[in-house]
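Only one structure is covered here, and it is reproduced in the block below.
With one protein chain removed, the remaining protein chains of the complex are shown where they sit.
This part shows chain A:
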Amino acid sequence: MQFLTCATYLIFYVNSVLTYNSDTFTEELLIKPLYSEQIYAHFQFTTKWDVDPNTETFNHSRIFPRALGEIVKRYNVQELHVSLTGGLWRYDSWGYPVTDAAPGAEVWAWFKTDTKDVNKNWKLLANSLSGLLCASLNFVDTSNSVSPEFSFKPTGVTDSPNVNSSYLSSGVSGLASLLNSGYIHNTRYHSVALHLRPVCRDETCQSLSLELQQSVSLVYDYLILGTKNWSLRKLFGQGVTRNCILASRSEIYVDTTTSSTHSFELSPPPDDVVTSIRGGHVSTFGKYNVPNYFLHISAKYEESQKLAVVSPPSLYASQYLTGYGQERGGIVTKLYNNHWDNLNVVVLQNIPWYVPIYLHTLKVTTDGVNNEPITLRYIPGIQRERPYYLEILLKLPPKSATAVSIDFDYVFLKWQEYPPDANHGFYIGSAIISSHLTLARNYTGLPQDGSTITDSFNASRSGYLVQVRTENMVITLPTPDFSMPYNVICLACTVVALAFGPLHNITTRRLVLKPKNNEKLLFRLKRKLTEFLKK
């Protein structure tokens, strides 16, 4: 598979093929027709480098991108997760993605224990990433970042480091150019992500390796494509010309589980059929090994028009604003538990400082009945310094809808803090709802200990971590009339002029007694005329 990544890796290859050969690179593409009218394509590029991340200097690398290595080394980063997303993953109709990502940008990182000033490093890291990824991550700093207690656990091997996370809503660019950009924007959802973490080198876990996952997730809509019969050319503009010579594995998996309801035929037929049983859920995949010549895959559906009833997954959520006007408002996060059993979830909310929330207004109701949170963590925000951090541990009863609501005030900002026209308003990031599901229905995520899509086959575990991201919201803060300073200046000047005029008049004029002239006007004129004529 000739991905553009190959080109960048080649440069490093020439440089360091002799000194470093302990890293492996795999590339995978998962194509999954969803039960709704969409098709999901997920690219997973995984680099595993057998070095100890604690001692590695990142001066020499082969496949691992050195630019990233330098940043990681410099800011003492243990784990790094970045995602840039356009659109919103619709959990209720699409199920779960391989990697969850919030709309906009999301960065979270763990720093090593010996880091002196985490806040400073965090800001510098964000600035470096914004240069590396061409995204406006430089706005990430401590005033919009929180350190969650429950929601983000290190996914790799670690001893207790510090975590910081932040979500920003901004445009996406940079890594997306890996794929044909014209076709990426035909999608309903596109997300690029980068996950760096230390992992065990082998099962004994005596030594560490560094693992980098780079992924691109795309969701195409049959309506936008114009047909249900998809092919690689329709989705990406071209087929696969050949495999990447640097990759130890180049594979394409097509999820054929939905074929039982909407049967389709793949051409050419897959090299292999993989059946995966995971958490009581059976799925089948058609596997293609990318050859070193041109490969084009297409699917043809049977004619029959069927409308499937899509049942939503076990846990999904949405978030919205309540109230109107520019005085008071509320944020409501709705959590839906479709599972037949209780679910323990953690709701994390990072609310910007310009949306001051009131903890006493926090209400958690399940189908109208009060639901007491198991644990609650709250750190109030400080204007311009710290966002409001709220983390709630909840037990959701089976088959229920729970609403978490909290009220806030609209505030005025300083005049320079308003964004220039034209702006949509101020964004409030999405809430993150984390839970361990017991069933893996509609679940495609990678296991904690796995790094490739292959690892997720037959990977039954005791629980399946989902981190549902809700939609973000936009609010209009009360904006003063910016012509007001001008009006104030005008008014103030007028008042000063009115006060100054008489004062100046009184203080500078010399008062002279003038004899009153009782002469009538006519006489005066006559006198002046005669005086004039005499001259």
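FYI, contacts are C-beta pairs under 8 Å (C-beta built on N, C-alpha and C of every residue); 3 or more make two chains touch, one makes a residue touch a chain; residues count from 1.
We adopt the following convention: contacts and distances are computed from a predicted model.
A single chain of the complex does not appear, and UniProt lists its protein name as "GPI-anchor transamidase component GPAA1", one of "Cytochrome b-c1 complex subunit 2, mitochondrial", "GPI-anchor transamidase component GPAA1", "3-methyl-2-oxobutanoate dehydrogenase (2-methylpropanoyl-transferring)" or "Ubiquitin thioesterase".
Only one residue from A:P53, A:G69 or A:G86 touches the chain missing from this view: A:G86. Only one of the listed residues, A:G239, A:G279 or A:G330, touches the absent chain: A:G330.
Only one residue in the set A:P33, A:P53, A:G69 or A:G104 touches the chain that does not appear here, and it is A:G104.
Screening A:T46, A:T333 or A:N472 against the full complex identifies A:N472 as the residue touching the chain left out.
Where chain A meets the missing chain, the touching residues are 37, 85-88, 90, 93, 103-104, 185-188, 221, 223-224, 226, 307, 318, 320-325, 330, 332, 421-425, 427, 471-476, 479, 495, 498-499, 501-503.
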